[in-house]
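Note that one protein chain of the assembly has been removed; the remaining protein chains are unaltered in position.
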Amino acid sequence: MSSQYAVEMINIHKTFPGGVYANQGVTLKVKRGEVHGLLGENGAGKTTLMNILYGLLNRDKGEIIINGEHVEFESPTDAISKGIGMVHQHFKLIPPLTVVENVVLGSEPIFGRTFGRGIIGKIMRALMPIDIKMAVEKIIQIAEENGLHIDPYAKVQDLSVGLQQRIEIIKTLYRKADILILDEPTSVLTPQEVDELFETLKEFRKAGKTIILITHKLRETMALCDRITVLRDGKLIGTVERDNTSPEDLAQMMVGRPVVFMVDKGISSPGDVVLKVQDLHVKDYRGLESVKGISFEVKAGEIFGVAGVEGNGQTELVEAITGLRKPTDGVIIIDEVDVTSKSPRFVREVGMSHIPEDRQKMGLILAFTIKENLILGRHYRPPFANGPKNMLLNLDRINEISDDLVSKFSIKTSSSDAFAETLSGGNQQKVVVARELAVAPKLIVAAQPTRGLDVGATEFIRNTLIKMRNAGSAILLVSAELDEVRNLSDRIGVIYDGKIVAIRGPDATPEELGLLMAGHVQGVD
Amino acid sequence: MASKGMIAAIVIVIIGVAGAGAYLIMFNPFGPQPNPYTVAIVFATGGLGDKSFNDGCYNGAVEASQEFGIQFTYSEPAAITDYEGYIRGYAEHTQYIEPFDLIISVGFDQADALMEVAADFPDQKFAIVDMYIDPTNYSNVASLLFNEHEGSALVGAIAGLMTTTDSIGFVGGMDIPLIHKFAAGYVWGANYTNPGINYQVAYTGSWVDTAAGKSLADGMYSAGVDIIFAAAGRSGLGVFDSAKENNATSSYPLWVIGVDSPQMYLGCADPDNPEPPTVGLTSMLKRVDVAVHDIIEDVVEDTFSGGVNLFTLANGGLDYEINTDLLTLPTSVINAVEDLKAAIIAGTVTVPDSIYWS
Amino acid sequence: MNASELSDAQKSGIGQRIENWILGLAKKVTDPSYRKQFIWSFASIVLALLVSSLIMLIAGYDPGLAYVYLAIGAFSRMDLVLYYATPLILTGLSVALAFKCGLFNIGAEGQLYIGSMAAALMGYLIALPIVIHPLACLAIGAIAGGLWGFVPGLLKAYRGAHEVVTTMMLSYTAILLTGWLVSSNGPFWDGSMVPRTPPLLDTALLPPLWGYSLHTGLILSIIAVFAVDFLINRTVLGYEMRAVGLNPDAAEYGGINSKRNIAIAMGLSGGLSGLAGSEEIMGTYGKFVANWSPGLGWDGITVAVLGNNSPWGVLAAAIFFGGLRAGGNTMHQVVGVPIEMVSVIQGLVVLFVAAPRIINWLVDNGNTIFKSMKEDPFEPSINLVSSILGLAILMLGLGMITSLYSLPSFTWINAATALVYVLVAILGVMIFIVYWSKRPDAGWFMLLAAVLWTIAGVLEIIGAGMSALTSFILAIFTFVLWLADRLIGRLLVTKKEDDIE
Partner (left out) sequence: MMQGLPLDLIGWVFAVTLQMATPLVLAGLGGMYSERGGVVNIGLEGMMLMGAFTAAAVTYYTLNPWLGILAAVAAGGGLAAVHAIVCVKFKGNHIVSGTGIILFGAGFTTLMLEVVWHRKGYGETITNTIPDIVIEPIQNIPLIGQAFGVISPIVIFMFVATILSWYILFKTPFGLRLRAAGEDPSTLDSAGVSVEWTRAIGVIISGCLAGLGGAYLSIGFGSAFGKNMTDGRGFIALAAMIFGNWSPFGILIAGLFFGFLDGLNYAIQIYFPALLPYANFIAMLPYLLVVVALGVIRRSIPPKGIAIPYEKERKA
């Protein structure tokens, strides 16, 4: 143990196929037993750097030293054997499997002993029965020691997001990790759950574990971290002691310029009711009721924000309003037209536009060109279609309009004939936004509109939304980013367990909203 | 990337062209050459290996080639659409200086293709096995036809006499009229020597599925049948397998009757070194080999004429197999069958050629 | 094309439109990605032919002669090539269209049978005037095939029944059903020895086009290529189908009824197969014969995947297959190579097409080897020579096995020798891979090969004793290469140490 550092990553370079620089000469040194914050905007290369450390990605250049020892990680197995564990932002869990199965995957305990080394031993190990009982005992023991209670036999798909994160942490502990990497662990948690998590992490620190926390949230960094490394655009900006810095300094390091936290959106002037939702009940894909009687209204010219921890029914609510999922009960009225249980096309015809939460899964067809993506949803009617019964595509008009949109929304691409998958995340989202907002919709349903975008794109999209509001559109904004909801919305509805538990004005404090999001409903209604 | 691919492509082209060029200079395969072959055969789809029909033609050609010192070539089309291409290819004698003396089409389904080509090459001699082509329009085509039902009647008669359970079976390849001819003669023959005999008829639905043939035969044997006539191409080989296996546990002997070629040896434990005992009782011999041999002989001796060459019991084109090395049938049975044969040849009895029961 | 040209095009009518279309096509052809696709396809064919020649060597045929006649057969009989391609274009389009909508229509064969049966019935039962009659037959065939595809489409869309199972089962159903309909017990039998319908009326036949077998169906097939291209790229329906195929969630989100599109796509796909069947019956057979199709529907899958599911790719692939068939017939007839060789070549082409990265891998590694040869000629040369030796070992190993075929009887020595040959052949491949990709741990493979060749040589002396000399020479050669490799390694290590000091 020659070095005081648990992790040293020196001069790491990484370029993705296609020439995207993710890391350029990044150096990260993490002391043993500290909580080290890795701070940066989305797309700054934090996750890539950690994936390299975890052996998921190969680096192009640079050295990695773990506990003073030079290492070459071929795969996560090597990293795990050196005591590194990682909790990914998108959980690496397999929904149809049980908690135990997910935890032991890759390092399964087996009955009996195996003989033979090398390949024979490997084969033997792979074919002995898994000792599920032992694994369960161990999981329960880990859970009790760390206060992470969980039912080992439950299927992951039946568990809440918070519990799923718990499984991820148990997974790393199960593998006896003493260097823990957590990638954006708080984005799916309520403020209270965040506090619990931080308590757990502090316990870990006391127990001598090293923790690397990837985040773009200054508050968390300041609350928990001992030292902080800031990345921007794949480059190292600097490493600072928490006690020698301030949120403002960190923000400037992160973004490269002073950040205005509030958007100046002006005063709203609400008009007629555009969206009316009454006593809505929706079941999720498993058949469990996840929207349990929601009622609210959105007026023209206002932004109604839905705040809440993910998995409390927002997805199903949005799907029901946009026609993607049939509600079991309740009424949805858009612009005085009953759209309950109608097809997405019908709802769109009424004047709804939808920015979906997952642009790659829903908003875009990645193997389509930008042009083709820009007409999705309105491809079947003029001006995009012509000929008898509008059966043909009007390619000339499509070219014109899409070129126009590309320049208007400053989508960075070589041509509108390029495939959507060649675009960066921000430009992909711009394509979605351009398409959805180009037609002056009466109602805009925007779900997580800025997720995973860099600062520029985020600002652009937020400003566009406000512009639309001022132009008289009604906007339903669903976001997991509390700050975003607070900054943009004229009214905020807090959703918890499938119900709107409270509606507040934009001046509500984060603390109050946080409590509401956690289901602590005091003096409401 | 594209340029890299380009370079690779160019290199590959150069290597390919150089190789081909070197090869051409060394061997000079182009240009018409003398035709070493006298006869060309276009086999039926399914090709060689059925151990009966196509193989019989092949054997006939081999015999003729040895006897008359000629050579023959052949092709095995994969589909009906290929027939015309092959026949025409031989008729045009591509790459050869001299034409073929005779082109033989094997199988009923080649008729259409053969007629097309025969009309275009009136000087080329053709023969077709198993199909009638009108000689008034196509005087250059000889049709080699068989009265399969007559031969089937003989083996049916043997089956009728040899059965111990009074129950016989027939396994056909496909439920088609040609196979009905076999079935009809067989059942008629069995009824002739053993009136009121029980019979079962089934089809594998495939010419190549030995497993289906075997399963079907298993079923018949377990239902009390003790003699099965298998006219199912390669599927029929499964019947032999079944008989061999079931014979080991059966209280009475089980038999198979082969088809087209002598197949009794297939009933031996090791068909490549046939030794008794065998489960092959006899075989219905459709002497396509004789037919092919004779037509080649006609060509060699310049006595070829178009029109129908009908092969019957009378002229030895059909028969039943006797292989005393493997199995000796009782004299009474042989006598009865010979009597029937004489009667059919004399025309005193007529064998039906399509299903007459049910 | 600049803006003013574009507006001109809009002003003046159809002529300009066609010109625009041609310009667009030219742009597509010169597009680098298309060019890359072309190079990949070409390289796949060349590689497949190389591997095939290896297999021909094992089987004891002369690959050179075979390829010469393959080429002669294909190029001298273009009519035959197109004749074989005619139905394949349609079945290929059928499978490709379903693929475009994310569906795997494995039952094109059945749709083909049903379509051809319907067309045949229309052709001989109903008398219609010339021109109208063939059109009516084609229409009814397409509709029948379309229905046969539409049903699995409906089941997939509304019941979630996997289309691979349903189309395949319906395919067997169709073959057996049509077989029964024309059997001697069925209603449409012509009374002959063959299970078939009476011949079609002359008015219903497709007139011949060129050569003796090519018929007007070819024109129809090519029209179908244009039509499918138009459908996929220029119509709302095509747009929706592609959207459903590429991302059903996004399609749903965009207001596209994916169920409807799935059903329609399967119906259209079935219709194209039905058309293929009708065309064959009306142009070639003149009557419906039970089991007439030589697997046109199955080949349609191969054609579609080889053509990358694009209509023009399907056209090219179908013609390529037609060429292989026609050339293969000549090859079989003249050289005596069994017609199955064509199937082997097709299989290998498709395998190489499946993974363009194989070609990338070969090219990239070759490039690095040649490039580094400039800097330091010794080590890359060893790699190059070793790679080539690996291939030689592979070929010799496989070739040696053939020498055992002719041996009269089985002995354990010979079996062991055969096993060693197989192992050595596998090792040859591995040596090639290892050296071609310049893996650092390559040396031991060479040593192992040397040992195996020695064992093979000894076994040959004990056993048949025919080709022992070759084995020993190869053993020595591989051993020397191993030594050279080790030596370089040693040299490099010492050199590095020198540098450090």
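When the chains are written out, they are named A, B and C in that same order, and each has its own residue count from 1.
Keep in mind that, in the parts below, contacts are C-beta pairs under 8 Å (C-beta built on N, C-alpha and C of every residue); 3 or more make two chains touch, one makes a residue touch a chain.
What you see is a predicted model; the values in this text were computed from it and never measured.
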Exercise for the section: Identify the visible chains that the left-out chain touches across the whole complex. Expected result: A, B, C
Exercise for the section: Out of B:15, B:97, B:119 or B:269, point to the residue that touches the absent chain in the complete complex. Expected result: B:269
Practice task
Among C:137, C:170 or C:200, choose the residue that contacts the chain missing from this document, as touch is defined above.
Solution key: C:170
Completion exercise
Filtering C:255, C:323, C:338 or C:397 for touch with the omitted chain leaves C:338
Practice task
Have a look at C:415, C:469 or C:487 and name the one touching the chain we're not showing.
Solution key: C:415
Fill in the blank from the handout: Across the whole complex, the chain not displayed is touched by subunit A residues 16-17, 20, 22, 47-48, 51, 54-58, 75-80, 86, 88, 90, 92-97, 101, 104-108, 110, 125-130
Practice task
Name every residue on subunit C in touch with the hidden partner chain.
Solution key: 55, 58-60, 104, 106, 151-152, 155, 159-162, 164-166, 168-170, 172-173, 176-177, 179-180, 183-185, 301-302, 305-306, 338, 340-358, 361, 402, 405, 410, 415, 418
Fill in the blank from the handout: Even though one chain is not shown, subunit B touches it at residues 46-51, 54, 76, 167, 169, 175, 198-203, 205-206, 208-212, 214-216, 218-220, 222-224, 234, 237-238, 241, 245, 249, 266, 269-272, 358
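Keep in mind that, in the parts below, only the chains that are shown with their structure count from here on.
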Exercise for the section: For this assembly, give the contact graph shape among line, ring, star, complete and other. Expected result: line
Handout entry: Centre distance in Å when subunit A and subunit B are each reduced to the mean of their C-alpha atoms
Key = 71
Problem - In subunit B, residues with contacts to at least two other chains - result: none
Completion exercise
Flagged in subunit A as touching 2+ other chains are none
Practice task
Quick one: which bits of subunit C touch subunit A in the complex? Just the residue numbers, please.
Solution key: 6, 10, 233-237, 239-240, 242-243, 246-247, 249-257
Problem - Complex contact set, residues of subunit B against subunit C - result: 1-2, 4-9, 12, 16, 20, 23-24, 27, 29-30, 45, 73, 75-82, 84-86, 88-90, 94-95, 108-109, 112, 116, 120, 131, 174-178, 180-181, 205, 354-355
Completion exercise
Within the complex, subunit B is touched by subunit C residues 32, 35-36, 39-40, 42-43, 46, 64-65, 67-69, 76-77, 80, 83-84, 176, 179-180, 183-185, 192-195, 212-213, 280, 284-286, 289-290, 292-295, 325-326, 329-330, 332-334, 336, 338-339, 359, 362-364, 366-367
